[in-house]
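A single protein chain has been removed from this complex, and every other one stays in its place.
Letters A, B and C mark the chains as written, and numbering starts fresh at 1 in each.
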Amino acid sequence: MSVVLETKNLVKRFGGITATDNVTFSLPSGARHALIGPNGAGKTTFVNLLSGVLPATSGKVILNGEDITEWTVRDRSRAGLARTFQINQLYPDLTPLKSVLIAINERENAATSWFPRLGSRSDLVDEAAALLTRLNLGERMHERVGSMPYGLQRLLEIAIALASKPKVLLLDEPAAGVPEGEREQILDVVAALPDHVSLILIEHDMDLVFRFAKTLSVLVNGALFVEGTRDEIANDPRVRQVYLGEEVIAHG
Amino acid sequence: MSVVDKDAAAPAAASASPAAPAAKQSPSWRLLLDAKWRWYEFAFWLCAAASFWVFPRKLMLLSEIFILGLLALSIDLVLGFAGLVTLGQGAFFGIGAYAAGLMAQAGMGAAPLSDPLLGLLVAGLVAGLVGFATSFLVLRGSDLTRLMVTLGVALIVEELIVKFKDITGGSDGLQGVLSSPVLGLWSFDLFGYTAFWYSLTVTFVIFLFCRRLIHSNYGLSLLAIKGNPLRARTIGMPVNARLVSIYTIAAAIAGVSGGLLTQTTQFASPDMAAFHRSADALLILIFGGAGYLYGGLLGAVAFRVMQDFLGNITPQYWLFYVGLVLVLLVLFVRGGIIGLMMAMRDKISPRDDKDAGGRQ
Amino acid sequence: MLRRDLLKGAATAAIAIAAGLPATVALAQQQTVKVGFIGALTGPQAASGRQMANAIRLYQQLNGDTVAGKKIEVIFRDDTGVADQTRRIAQELIVNEKVAFLAGFSLTPLALAVAPVITQAKTPAIIMTAGTSVITERSPYFARVSFTLPQQTMPMAEWAAKNGIKTVVTLVSDYGPGLDSEKAFFEKFTELGGKVVAQLKAPLANPDFAPFLQRAADAKPDAIFLFVPGPTAGPLMRQVVDRGLTKGGIKIIGPGDITEDEQLVSMDDSVVGTITSHFYSVLHDSPLNKKFVAEYKKANNGARPNFIGVGGWDGMHAIYEALKKTNGDTNGDKLMAALKGLEWESPRGKMSIDANTRDVVQDVYIRRVERKDGELYNVEFDVVRQVKDPYHK
Partner (left out) sequence: MLTILFDGVAYGMLLFILAVGLCVTLGLMNFVNLAHGAFAMAGGYLTVIMMNRMGISFWWCLPAAFIFSALLGAFLERTLYRRLYDKSHLDQVLFSIGLIFMSMAAVDYFMGATQQIVNLPPYLTGRIEIFGAQVGVYRLFVIAVCGVLAIGLQFIIARTRFGSQLRASVDDGRVARGLGIDVTRIFSLTFAVGSGLAGLGGALGASILSMDPFFPLKYMIYFLIVIAVGGATTITGPFFASLLLGIADVGGKYFVPVIGGFIIYTIMVAVLIFRPEGLFTRGKRR
C-alpha cells in the first residue's frame, strides 16, 4: 500500500505550549485510521496542521509525495485533501444543494463563470443532488441550512467535504453532539465511504472508533503515544491508563 | 438568494425558463428559478421610468437618487454578497467623478473626448484600477479594521484631490465640465430630461450586470465567502482572489456612478470623495436592506425622498426626523425596508420557513 | 325713508363693488417674484446659512415684501454645504419655481457649482457669503454683495507695513479663500517693503493648530497673519492665546473672519488687541447699522448679526433695488443690467456693485478688538475707502 499523507517531525507551538510535538505519521492509501486521545491532546490542532488551517512551527506535511507544508488551505484542498470541522462550518443562509454545488464548482473550475445563470451547468447540479440523495439529504436540499436539525447539518458537513472528491478525508468528530436517534445515519455514511478515499477520523466515542477504524493512533500531550491496529490498541494497557485519566506516561 | 427560494417553493411558481434544458422540478430548474424576474422587479423599474411623468418637477432629484442607488448597489456587492464592510466607497466615487470630469474638460465639451459614455468607461476603469490596488488592504482583520482601512483610503484620496490643485482645481472643485450630447443626440438640458434617462439607463444596465453576476456560479461563491470564509477556503476556493475581484468590480461601479454625477451636474468637487459620501451610501444600503440588490436603490429612494420632503418642511431641523426614522427602523425591523416589506408579506401570507431572509 | 336707505345701501354696495373690483384685479395682476435662497442650514456650515436666512427674513419684515407691485417670496433651501446638492437645488428652483434670483452660497465651491446652470438659465445669482475672487468671473449672472478675500486682505497688508510691522508669518487654511488671502497679503506686504518669513498652510480639517503656531512662533515675526474659515476661527484664536503668542509681543492680524462678531461674544479678553481688516463690524457707527443690529438682535434672541448676516441683508436689498429699476421685470439680463453699478447705503457703510466686474466695492475698515460696555467688539479706527477686488481685470 502506498502512502498518501505523511508528516515528518511536525511541531506546532502556541507561545510556550507545544500543541503538536514532533509527530511523524503516515497514512496508507485507502486507510481507515482513527486519531484518538484525551481532551486537549492536540487532535484538532493536528488536523488543522494537516489541512493548513494553522501553519506548522516546524516539520513537514507531505501529500502524495509532495511537500505541502507551505501550501495554503485552498491548494491542499485542490490537491485532494478535504476535511470536516468539529464545530459545523456551513453556510447557514444557503441551501444544502447550493452548499454542495459551491464545492463542486470549485473542483470543476466553474465558479468563476459569471454570466451563465446558476443552475445552467445541470451536470454539476445533478451531481450535487445525487451526492445529497446518497447522504439522505435529498429530500431537504432546498431548505435553509441554518434551520435544519443538527444531525442533518453534520451530514451536510460531510457532504460538502465529499463534493471536492478528496483522496484524503479528515473527519473531526463527525458525530459530536448528535442526538442518539440521528447518530446511526452519520455512522452509516461514514461506513459507506468509497474505498479509494483514505480516511482519518478523530473521535472520542470508542464504540464508533472500534466499529469503524482499522488502525489507530493515540495522541497524548501533542505527541504520538502509540500506534497500531484496532486490536492492538484495544488491548494496550497504557492506552487504558490514559483514558482512565491516570497520570500521563511520557512517550518513549 | 433564499428570498427567491421561498417563492420557488410556492406552488404558483411560474414555468421554467425556455432557455434552460433542465426538466421541471429538477434541481437545476430550481436553481434557474433564482434568476427569474419577479413581478415586483418589473414593477420597480416601471415605477422608476414612470417617475419621469409622475414627478416632472423632481427630475434632478430622481437622477441623483439613481446615482446614489448605484453607489449603494456597489457597496451591496461587497457587503451584501461577499460580506466585506466598507466605509470607503466614496474614494472610488470621487475618483470616477474626477476621471469623467477631466475627460470632459479635456474634450472641451466636444466629442470624442467629452463623450459621456467614454467618460463613464474611463471613470469605471480608473476607479476599478485603484480599487484593485487597494483591495489587498481589506483582506485581513475584523469589521472595524476594514471600516477604518477603507475610510482611511477614502480620506487620503480626498486629501490628494485637494492637494493636486493644478489638475483637480483643489477644494474649489473642477468646473467647466461639459459633456458632449449622449450618443451625439441628447445634450444635458436644464430640465434634467437627458440627465434622468441617462442616469436611469446606465443604472439599469449596470443593475442587470450585477443581477447576472449575483445569480451565477460566481455570485454563489461570493455568498459562500460571506456565509463562511473558513469553509470556503477548505473546499478549495481562492477566497482572497474572489474578494479582490468583487471589490474591484464594485469600485469600478462606484466610479461609474461618480462619473454620472459629474456629467449630470457638470462639476466635480472634493466632497464627492468625502467621508459623508461613503457613510451616506452605506447608511442608505443598510436602510434599504443589504444583500438583495434592491436595497441600495430602495434605500436611496426612501432616504432622499424623506430628506427632500422633510427638508422642505423644516429646512433647519429635518435631520432630527431622519434620525428618528433610523432609530425606529432598527428597533422594530430587521433588514431595513426590504426586511420590513418581507415581514409584512409574511404577516399577510405566512410561510413555514420564517428565517429565510438573505441578510446576514 | 326706507327707500332712501335702500338706495343708500345699494350705492354703498356699488361703491364697494367698484372699489373691490380693481382690488381683486390688482391682486390677480400682482404676481409673485420668487427668490431662491440656497444656504447651508445644517451641517458644519450651518451658522453661516442661518445668518443669511435670518437677515433676509429681517429685511422683508422691515421693508415689506412688495416691490414694484410684486410680492417677493423667498424660498429657503438647505444644501447642507455639499456642492452637488447646491447645484441640484439651484436647477430645481430655476426650472420648477421659476425663481427670478438665486441667492445665498455659503462656500466658494457651492457658488461655483451653480455657474453653468445660471449661465444656461440666465438667472441672476447673488453671492451673499462666498469670498474667492474668481467666482464672479465664472458666470456673467453672478453678482456679489459680500466681499472678496483679496479686497479684505490688502488694506491689512498696507496697514501693517505702515505701522512698524516688518516681518510676518502667514497661516491660512489650505483652500481657495485661504490661498487667495495668503497671496494678496504676500504681494501687497512685500511690495511695501515688508517681509513674509514663512507661509504656513493648515489642512481644512485640523483640530489642533499647535504645530503651525509653534512654527510661527519659532520664526519670531512682528505679526502673524491668520485666516481660517468661520467655524474654525474660534478654536484657532483660543489656541493662539494659549500659546502665549500675544504676550510675547507678536501681533495677530488678519481679515475680519478670525474675530467674527457672533463668535467674538464668547471669546475672552485675551483676544483684545487683535487687528483685523474687514468691511463690517456690528459696532459700525451709522444710524442704519444701529437699527439693523437692534432689530436683528430682537428677532434672534439677542444674537449678534455678523458680516454674513449683512451679506444677506444687502443681497436682499440689491434684489429689491434691481426689481425697482426694472419695474418688476424679471428678465435675467435686465436684472443683471440693473444690478450693475447699483449703489446703496448698507449697515456696513456705502457700497456698490461694480458695473464691469459685478463684484462688490466697499469701504474696508481697520479694527482693533476692544471691550466696550462689557462685550468684545471690533472697533473701527481706520478706513480704506471704496476698495475693489485687486485681481479682477
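Just so we're on the same page, a residue touches a chain if its C-beta (ideal position, glycine included) is under 8 Å from a C-beta of that chain, and two chains touch if they have at least 3 such contacts.
In this text, all values refer to a predicted model and were calculated from it rather than measured experimentally.
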Which displayed chains the hidden chain touches across the whole complex: B, C
Absent-chain contact - pick from C:211, C:273 or C:341: C:211
Candidates C:201, C:350 or C:392 - the one touching the absent chain: C:201
Touch list for chain B against the chain that is not drawn: 79, 85, 137, 140-145, 147-149, 151-153, 155-156, 159, 162-163, 275-276, 279, 282-283, 286-287, 290, 316-320, 322-327, 329-331, 334, 360
Missing-partner contacts on chain C, residue numbers: 42-44, 46-47, 49-50, 174, 200-203, 205-208, 210-212, 214-215, 230-231, 233-235, 238-239, 241-244, 247, 262-263, 266-268, 270, 303
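By definition in this document, only the chains that are shown with their structure count from here on.
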Distance in touch steps, counted as few as possible, from chain B out to chain C: 1
Pair of chains with maximal C-beta contact number: A-B
Distance between the centres, which are taken as Cα means, of chain B and chain A, whole angstrom: 40
Gap in Å, rounded to a whole number, between the CA centres of chain C and chain A: 74
In chain A, residues with contacts to at least two other chains: none
Touching two or more other chains - residue numbers and ranges from chain B: none
Residue numbers on chain B that touch chain A, as the complex places them: 2, 5, 8-9, 20-22, 26-35, 212-213, 215-221, 223-224, 227-228, 230-239, 242, 353, 355-358, 360
Footprint of chain B on chain A - complex, ascending: 51, 53, 72-75, 77-78, 82-83, 85, 89-95, 97-99, 101-103, 105-107, 110-122, 125-126, 128-129, 141-144, 146-147, 160-161, 163-164
Residue ranges of chain B touching chain C (in the complex, touch as defined): 57-58, 60-61, 64, 159, 162, 170-173, 175-176, 178, 190-192, 261, 265-267, 269-272, 276, 311-312, 315-316, 318-319
